[in-house]
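Have a look at the structure below before the remarks.
All protein chains of the complex are present and in place, except for one that has been dropped.
All chains are identified by letter, namely A and B, in their written order; residue positions are counted from 1 within each chain.
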Amino acid sequence: MDFTLLLFFLLAATAVATALGLLLSRNAVYAALFLVLNFATVAVFYLLLGAPFVAMTQVTVYAGAIMVLFLFVIMLLGAEKLPKGEALPWQRPLAIGAAVILFAEAVYLLVQRVRLTAALPDPGTWENSMESLRQMAGMLFTDYLLPFEVTSLLLLVAMIGAIVLTKGERAVRS
Amino acid sequence: MIPLTYYLVLSAILFTMGALGVLIRRNALVIFMSVELMLNAANLAFVAFARQYNAFSGQLFVFFVMTVAAAEVAVGLALIVAIFRVKHNIDVDQMSSLKG
Partner (left out) sequence: MNFVLPIFPEILLLALGVLILILDPFVKRDEARRPFLGWFTAAGLLVALTLSLLLARPAEPALVYGGMIRFDGLGFLFKMFFLFAAAVTALFFMDEEKLARRAEAYLLLVAATLGMSLMASAADLVMLYLSIETASIPLYVLAGFMKEDDKSIEAGFKYMLFGAMASAVLLYGFSLAYGFTGETGLYALALHFGDFNLLAAGVTFLVLAGLAFKVSAFPFHFWAPDVYQGAPTPVAGFLSTASKAAGFAVLMRLFTAVFPAVNADWSLILAILATLTMTVGNLIALAQKNVKRLLAYSSISHAGYALIGVVAFSQLGMTSVAFYLIAYVLTNLLAFGVVAIVGRVTGSDEFSAYNGLSRRNAPLALAMLVAFLSLAGMPPFVGFIAKFYVFLAAVNSNWVWLAFVGVLNSIVGLYYYLNVLKYVYLFRMEGEDEEKHPVPVSRPVAAAVVVLAVGILLLGTLFGPWFGFAEQAAATLF
């Protein structure tokens, strides 16, 4: 078995295990940390798929900014220890059942298309990556210019929205 | 050489687990984290497809999705903090003041 395939299976197992950890963990901080590990694993997948820029963005934005924000809020609210409670008794098995069906359908759908089992090429060399980065940047400022500008508005609006919702009026009850 | 299908199956697994998390968990923060997991699964599918077609459009899409996710998380966490300030509780089963 060649190295890349082995690496893939190891990483896939890690990704699924950390996702499972997120699902089952009783402590919100542990859940967040599991998710960080999941994001880091996915970043390595991006490297395997020859997308170094996306991998770096994943680590910086997702694992580095978004999850840190989550951890801030978890600590701020003191929500580490989650109360032990049950969901409505019939909801849990129903959800799991529905998820299994959804998953089985997805796999069936994907595996059916024979032409997709063609193997993906391994990632290229470093020079190729830089060239691809250059091309991507070019596309971002030509074809994708409008979404790019709209994103800037979206970020401004999200920032203002977050401030409006959390800024205290005078005395903040906590 | 890794077949594309492997990546897609993994993406489907992660997406389903994220959906399960949203349905089963009661803590608002963990539910929101599960939504992020779902978005991530979609991102993985995008990059895998981009590799197959040797195109950058998939990678650029992921770039935009990450930006949107960041904005969404900012607003979402602000809402969770605001709820906590009023109810001192982020258990979604207890948010039922709107039943009627």
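FYI, contacts are C-beta pairs under 8 Å (C-beta built on N, C-alpha and C of every residue); 3 or more make two chains touch, one makes a residue touch a chain.
Because the structure is predicted, anything quoted here is derived from the model rather than measured.
Participant: Using the document's contact rule, name the residues of chain B that touch the chain not shown here.
Facilitator: Answer for chain B: residues 8, 11, 15, 18-19, 22, 28, 31-32, 35, 38-39, 41-43, 45-46, 48-49, 52-53, 55, 57-58, 60-61, 64-65, 68, 71-72, 75-76, 78-80, 82-83, 85-87, 95, 97-100 touch the chain left out.
Participant: Given the full complex, what residues of chain A touch the hidden partner chain?
Facilitator: That gives, for chain A, the contact residues 105-106, 109, 112-113, 142-147, 150-151, 153-154, 157-158, 160-165.
Note that only the chains that are shown with their structure count from here on.
Participant: Going by the contact rule set out above, which residues of chain B touch chain A in the complex?
Facilitator: Result: residues 1-10, 12-21, 23-27, 29-30, 32-34, 36-37, 40, 43-44, 47-48, 50-52, 56-57, 59-60, 62-64, 66-75, 77-82, 84-85, 90-91, 93 of chain B touch chain A.
Participant: Please name which positions on chain A make contact with chain B in the complex.
Facilitator: Touch list, chain A to chain B: 2, 4-5, 8, 12, 15-16, 19-20, 22-23, 25, 28, 31-32, 35, 38-39, 42, 45-46, 48-51, 53-54, 57-58, 61-62, 65-66, 69-70, 73-74, 76-77, 79, 82-83, 85, 87, 91-92, 95-96, 98-100, 102-103, 106-107, 110-111, 116-122, 132, 135-136, 139-140, 144, 147, 151, 154-155, 157-159, 161-163, 165-166, 172-174.
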